[in-house]
Each structure stands twice: as C-alpha cells, then as structure tokens.
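Missing here is one protein chain; the remaining ones are kept as they sit in the complex.
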Amino acid sequence: MKPFARIILFLCAVMMLTATVDLPDWADPGSPASTHLSPGFIEQGYHETATPNVVTAVLADYRSYDTLFESVVVFAASLVVMLVLRRTSTGTSRIKHFRPKREGRDTILRGAAQSIIPVMQIFALYVLFHGHYSPGGGFQGGVIFGASFILLSLCYSLKFAMQRFKEKMVLICCACGALLYAGIGAVCLAMGWNFLGYAGLAGLLGVTDVMARSHGILAVEAGVGITVMAVMVSLYYDLASGGDMEEGL
Amino acid sequence: MDEFFFFIVAKYNYWASLILLFIGLYGMIAKNNLMKKIIGMVIFQTAILIFFVSIGVKWGASVPIIRFFPDKQPLLDATAYANPLPHVLILTAIVVGVAVLGVALAILQNIQRIHGTIEEDEILEDMRK
Amino acid sequence: MIIDILVITMMITGLVFFTGTTVGIIRFPDFYTRVHAAGKGDTLSTVMFLGAMSLYILRDFSGESLLTFIKLILIVLYIFIASPTATHAIIDAGYEFRVPYWTRPSDKPSNEDDATDINKTMEDISI
Partner (left out) sequence: MTWDANLLWQFDMLILLMMVICAVAALSLKGLVSSAVVTGAYSFFTCLMWTHMMAVDVAFTEAAVGAAVSTVIIVATAQYINPWSKD
C-alpha cells in the first residue's frame, strides 16, 4: 500500500508542478484573479456600503447568500455531531484523565479564569461590532466568545459551564443566529427589495440607503456571531464528554 | 544567480501549497491510524486555502481596509489593496473546516465505541469476524 | 535620548533572558525544570520586549501613539497573567499524572544508567 501510494503521489506532484508553469506569477497585479471583479469591490464598496473593511463588505453584502448558507452548514454540522454522539448517561466513566482527578480545580486556575474570561468576552464583542473598521467580524467574534466558554469549562468543570450555558440554550442560540440572518433577508424582501438587499431597511431605520446597508451588515454579522459561538460550544460539549454530558476534559 | 532567485520567487506559492498538499494527501492515504488521517485532512485543507489566498496577493499592495488621507478622503485605488475576494471565500472555509473536523472526530469516537480501536487493520479484522 | 537608552537596555535584557530560556529548555534534565525555565524566562523576556516597544512608541507623543501604548500594556498584562497560569496548569497535570522527576545520580547509586531514566521520563510526558 505505502510504496504504491508514494508512486501515485509522486506522479501527481510532477503533473501538477508542470501545470504551474501556465499559472500567473506570484503577486502579479495583472493576474486574472485581480483584474475582473475585485477592483470593482474595492473602488465602489466604500461608496455603496460605507464600510472601510472591504472583506466585511464583500462577506456580508455582496456575497451574503454564501455567508448565509455557510452559517447553515456550520449549524447542520453541530446537529450531526449531536446525532452521532449524544446519548443518555450510562454512569460509568470511560475517560482517561489528563487532568487532576481531585474535585474541581485549584485556586490559581480559577482566579486566572475569573480575571481573563470577562475581558475575553468584551474583546469578542469589540471584534464583532468593530468589524467595519478593523479586521474582525462575526466569525472571529463568535469563535472568541465560544472559546471563553471552553476556557470556563477547562478551568472549572464541564458541569459548571453547563449550568451557566445550558445545552438547550446552546441549540436555541444556534438556530436563532441563522434565523436572525434569514429574517433580515425576509424583512428586506417584505419591503419590496431583493432577499438580503439591505437598502430595503432604509425606510424602517430612517436612514439613507448607504447607511442602511452598513447597518444591515452589522445585524447579519451579529447573527453569524451567535451561530458560530453556539456551534463551537456545542461541538466542545459533545466531543469532550463523549456524548453523555457527564464529565469533560 | 538573480535569475534563479527570480525563478524561485515567481512561482514559489504554488510549490508551497503543492508540498503541503502532498504531505497531507500522503497522510490521508498511507497512515494506518484514523486520527492521523484526520490530521492529514487538516493539512490538506490548509494547503488548498494557502493556494487560494496566494492568488490574491499583489506587488506593493497592503491589507484590504480602505485607508484615508489626512483630509478624510478615502484612497480608492485597486492597486493599493490586496484582492479581497479570496479572503472572503477562505474566511468562511476555515470555520466550515472546523465544523468538518468536529464531524470527523464525532465519527471517530463512534468507531471507537463500536469497534474498540481506531487502527485501520484492526477495524477490518473486527469487521470480518 | 534617555528613552532610547532605556529601550535598548530593556531589549538586550529580554534577549539575554530568551537565550537563558532556550538553553534551559535544551539543557535541563526533566519535565518540571524544563517547563519551569520556559514559563519564567519566557514571561519575563516577553514582558521586557513589549514594554520596550510601548516606550518606543510613546517617544513621539500623540493620541494615536497613546492608544497603541495602552493596547501594548494590555497585552503585557494578559501575558503576565496567562503564561504563569498555563505553566502552573501543565506542571500540576504532570504531577497528577505521576511524571517521574529527576534526582541527582549520586543520590541513586542503584540506577547508574541515568540517561535511560531521562528518556523514559520524556516518553511518559509525550502522551
């Protein structure tokens, strides 16, 4: 098996190396990828959406269908993990511990977690809501917010984290984020614009079309952030406890 | 010598992603342990993402966030910013990659639960019984 | 001028501590002492470096540089809390996992082959 795989991979590598000759050079400004569509995004994006970060504008406005269904894919993944693993508790622990077996954790870890976690959550909210002007947005903010719950679970215990953020609540947050995203699109549709055409929000919010698109991007990013945060926590709960939600990492 | 360096620099992003791609593919095909296969999948995925991002780089271009002159006028010149489109595609692909990793690990735990092992040959032996 | 001298002094001190950390990680005999070297030296040298950078930014004073200074100080505070805590957690886990520790060869005359003992230790760590 192994020598055969090596031969096949070597042949594929040679074939693909010869194919690179026809591809454009490294960092060529005139390459096909940089000449057709993306200059339009850069040159018109600021005037149309009032968002200096072009990546956020393209992510949540020009390609918002893509982002909507990406968040639905992430949501579906958390449901699949739950369907595969979730089961009622058997009462027997099969865990090979990599952590102290004594009850709870020590004071230093708890104190550090107490001082770090609130700062981390505020930073996650900052990243989410400052995504128009700096690197960041829904995905990054959501992942950092979910990581704060993972840190809570690592420094205390899984039960303690699940008292704060219950499993049912996690699933509701998963669904609500995607629903918020789709709901914004439906509101735009009801106002007589296209699905996810944020200019339709201008009448409701009482602002110009450009600012309505900016606010629409913010609302959509919040939806993505909620979904991603809940999915990260859900993945951790399921995988760390082996599905029975008894005892985690 | 300069020509040789230029030749290296001109195409090296493709070489980089190719090397990583085949390391990952070798891990996926030839490793016996299912966890190693999953780590190979992560490396394979990252190689493709690096290829995608690297086609958006331009000479002398900066990060794709609009800069402002001191008189608050935006600098809207397409050659001053990197191509934002690959960044958008990859941004979503990374988060979906974590979701894929989660599903793969869940299936791995289920295999461990059913067969009691994650070595490929032992699983095949267990299935033949 | 005086800020420049301070910045250069802090950077050189940080470099010395980084070198010490690296030598410690390579040369120390067992898990606990290596993690100890990494935790202490790394924290102090990183704090030195970031403090020097924040002072350097504060040299031409304006609102923007003050903002960057505050951000760097926040990073320093974070590292000052998080890095020793992580070291503590790793050592605690290793202690609970019964990772064997190194003793001087003269204290253990029965176990003369000390190198294999260290290798065994490292094997137990790399789970």
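Going by the order they are written in, the chains are A, B and C; count residues from 1 in each one.
To be clear about the criterion, a contact is a pair of C-beta atoms (placed from the backbone, for glycine too) under 8 Å apart; a residue touches a chain by one contact, two chains touch by 3 or more.
Treat the numbers as computed from the prediction; the structure is a model and nothing was measured.
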item: Hidden partner chain, touching residue among A:G137, A:G197 or A:G223; value: A:G137
item: For chain A, residues in touch with the removed chain; value: 26-27, 53, 55-56, 94-98, 127, 135-137, 139-140, 143-144, 146-147, 150, 154, 232, 235-236, 239-240, 242, 248-249
item: Contact set of chain B toward the excluded chain (per top definition); value: 9, 12, 16, 19-20, 23-24, 26-27, 31-33, 35-36, 38-40, 42-43, 46, 49-50, 53-54, 56-57, 59-65, 80, 82, 86-87, 90-91, 94-95, 97-98, 101-102, 105, 108-109, 112, 117-119
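The rule is simple: only the chains that are shown with their structure count from here on.
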item: Distance from the mean Cα position of chain C to that of chain A, given in whole angstrom; value: 32
item: Distance from chain B to chain A - Cα centre to Cα centre, in angstrom; value: 17
item: Chain B residues touching chain A - in the complex, by the definition given at the top; value: 9-15, 18, 22, 25-26, 29-30, 54-59, 61, 63-66, 68, 74, 76-79, 81, 83-89, 91-92, 94-96, 98-100, 102-103, 105-107, 109-110
item: Residue ranges of chain A in contact with chain B within the complex; value: 1-2, 5-6, 8-9, 12-13, 16-17, 20-21, 23-29, 31, 33-34, 37-39, 41-43, 45-47, 52-55, 58-59, 63, 66-67, 70, 73-74, 77-78, 80-81, 84-85, 133-135, 137, 139, 143, 228, 231-232, 235, 238-239, 242-243
item: Sites on chain C touched by chain A in the complex; value: 78, 81-82, 85, 88-89, 92-93, 96-97, 127
